[in-house]
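Let me begin by handing over the structure; questions about it come next.
All protein chains of the complex are present and in place, except for one that has been dropped.
Let's turn to chain A:
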Amino acid sequence: MLQFKLVLLGDSSVGKSSIVYRFVKDSFDEFRESTIGAAFLSQTITLEENNQVIKFEIWDTAGQERYKSLAPMYYRNANAALVVYDVTAPDSLMKAKSWIEELKKKVGNEELVICLVGNKVDICEEDDTKRKIEFEEAKDWANDENLLFYEVSAKTGYNVKEVFQKIGEQLYEYKKAEQANKGTQDNSNITSNIRLQEPQASNPTSCC
């Protein structure tokens, strides 16, 4: 079994907790309390191709701007990030973009799997005038930034499983490559230790 840490980020009320609940409990609750601080959940999936079992350690976060100062705690050592916006709320994509920038800047892990997720598409299906962010617009941006991208609905469950499947596959690919790499480079631990001592460009006040 492989275990990965996944964090959810995004503006308040875009449906982060609802997506997690759909994924973990396969249920949806119209009236859910807002998340304070962070909530921890876990769920396992099995990859379709190879029956690899993957366990997600999920950190759901509060979305308010000021919680950003706690965020380094959340995404410390994260393997994947689900950055959520609400397709009916124009501001929320902007917020998502700023989260992604923050992630790229602060985590600096090239193997961090980031998935941009547009939630609440069920609303658009009922009434397309409610849609404020076009599929293409977000999709193109995600492509440019090298992110995974999905539109989902926590309410109906549409695409929610797929998101996690895809993330799982991607993470598995990285791990496989890493393993192969390790085979050829037996002294990888030593090199990494040496590298740690090397100076680097940093933003020292950024933490916490």
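By definition in this document, contacts are C-beta pairs under 8 Å (C-beta built on N, C-alpha and C of every residue); 3 or more make two chains touch, one makes a residue touch a chain; residues count from 1.
Just so we're on the same page, contacts and distances are computed from a predicted model.
The chain that is not shown carries the UniProt protein name "Rab-GAP TBC domain-containing protein", picked from "Rab family GTPase", "non-specific serine/threonine protein kinase", "Exosome complex component RRP41" or "Rab-GAP TBC domain-containing protein".
Of the candidate positions A:57, A:122 or A:145, contact with the unshown chain belongs to A:57.
The omitted chain makes contact with chain A at the following residues, 2-3, 12-13, 31-40, 42, 57, 59, 62-67, 69-70, 72-77, 106-112, 175, 178-179, 182, 188-189, 192-193, 195-208.
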